[in-house]
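Single-structure report; data block below.
Yeah, one chain of the complex is gone here, protein chain that is, but the others are all in their spots.
The block that comes next holds chain A.
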Amino acid sequence: MFNEMTMDDQVREPYRALVDWMEANGPEVLEQKRLEAETLFRKIGITFAVYGEGGDPERLIPFDLIPRIFTSSEWRKLDRGVKQRARALNTFLYDVYHNAEIIKAGIIPADLVFKNDAFEPAVIGIDPPRKVYSHIVGVDIVRTGPEDFYVLEDNCRTPSGVSYMLENREIMMRMFPELFKNLRIEPVESYPDMLLKTLKSIAPPKCDRDPNIVVLTPGAMNSAYYEHSFLADQMGVELVEGQDLFVSEDRVYMRTTRGPARVDVIYRRIDDAYIDPLCFRPDSVLGVPGLMNVYRSGGVAICSAPGAGVADDKAVYTYVPDMIRFYLGQEPILNNVPTWKCGKSDDLKYVLEHLGELVVKEVHGSGGYGMLVGPASTKAEQAAYAERIKADPGDFIAQPTLALSACPTFVESGIAPRHVDFRPFCLVGDDIRLTPGGLTRVALREGSLVVNSSQGGGVKDTWIMSD
């Protein structure tokens, strides 16, 4: 297992200053800082609800004080790799809703795309501004060795967690001002400005002014509500719910105390199925009736564009390296994790025979729900899961259990290595922008590989060292 901080009993170079600081100050100071940080988080009220557990809907997400650090050369590779992926995924989305060249070329099976639940026939032939569908691409990356990075999955709809990236940094700068003074750590604070710039750049064709931008949230009961209000506040735009918006004469308006105000760009944090009850789920009360008509006629831009989800489907994921070669004529900079598709009979056979070694996921699942981690499961769980796979093989993929890298983390017994992953947030509009940083998630339970905050994961600040 690769330890982010130490290699061959030596402290790795990017961590040296941090380790020196920790040794000079001792565990008591660190413990003191940890308590201070927790108090700060509670005061700010950064919370994360966990679906299906009941209890406090405003639970705190555990924050770990020890940062995860990348060298500038490591970051350069990630930066290029993530941007390359974001470009290919958006090209793919435009392609499948237009000429579908990649399918005609026989590179991706037609059924996988057109019969996919996330494929949205309602947007076929529509040109979103700048031909961009996924304006915020969250790419989940894991590491297994000094030079070995793998992409675990892409998030093309509305990846969450960027507020933690920003708040974690705020807290760290308050806790360790001397480290920030002496080290050259790339700042992340420009993210909200870059997001605003991206959203402005995708104003719809009919917009003839400085676009009016809103963040659309399902409401205060949503698990990521804190992030929705945080981003709206940081960008200085209104945070709206579906009930605040209405359609009139081919444009979208919000209800204000001065009367209706036109809306040009909607950064929505609700799923496709809910955004317009006239077009998608008729029972949705979260959306705006008639929104899709306005979208079609160029009266409003929606971020991410409806239909973007087909690019981050776990079965489509396996073809991303092929997309990069097909659309960009380049070799992928970041590798995929080798994946078995249970829809293929050879792969299915292999998966069923090796359940104890593999991680099996539902193709359409997210948030770490409904997956089987082979080495951590019992025989009975494996048998039950095998039945689920056999019932609908096309719904499952499997991957080897990677030896995820670990980063030293505060746990009850002191400081111990815990597995981490990494999610940078790539912005796509008039340009492709990537903040030097991201969200490092950590599996707090010993040996656990599941980093999702809904499954007992925590977060860390991520430092990119500048040259």
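Throughout what follows, a contact is a pair of C-beta atoms (placed from the backbone, for glycine too) under 8 Å apart; a residue touches a chain by one contact, two chains touch by 3 or more; residues count from 1.
What we mean here is this: contacts and distances are computed from a predicted model.
Chemist: One chain is missing here; what is its name in UniProt, given the choices "Molybdopterin-dependent oxidoreductase", "Alpha-E domain-containing protein", "FecR protein domain-containing protein" or "Sugar ABC transporter permease"?
Modeler: Going by UniProt, the chain not displayed is called "Alpha-E domain-containing protein".
Chemist: Which of A:37, A:162 or A:254 touches the chain that is not shown?
Modeler: A:254
Chemist: Of A:137, A:239 or A:389, which residue touches the hidden chain?
Modeler: Here the residue in touch with the unshown chain is A:239.
Chemist: Return the single residue from A:25, A:229, A:339 or A:377 that touches the missing chain.
Modeler: Spelled out, the listed residue whose C-beta touches the missing chain is A:229.
Chemist: Since one chain has been left out of the picture, which residues of chain A touch it in the full complex?
Modeler: Within chain A, the residues touching the omitted chain are 43, 45, 219-220, 225, 229, 232-233, 238-241, 243-244, 254-260.
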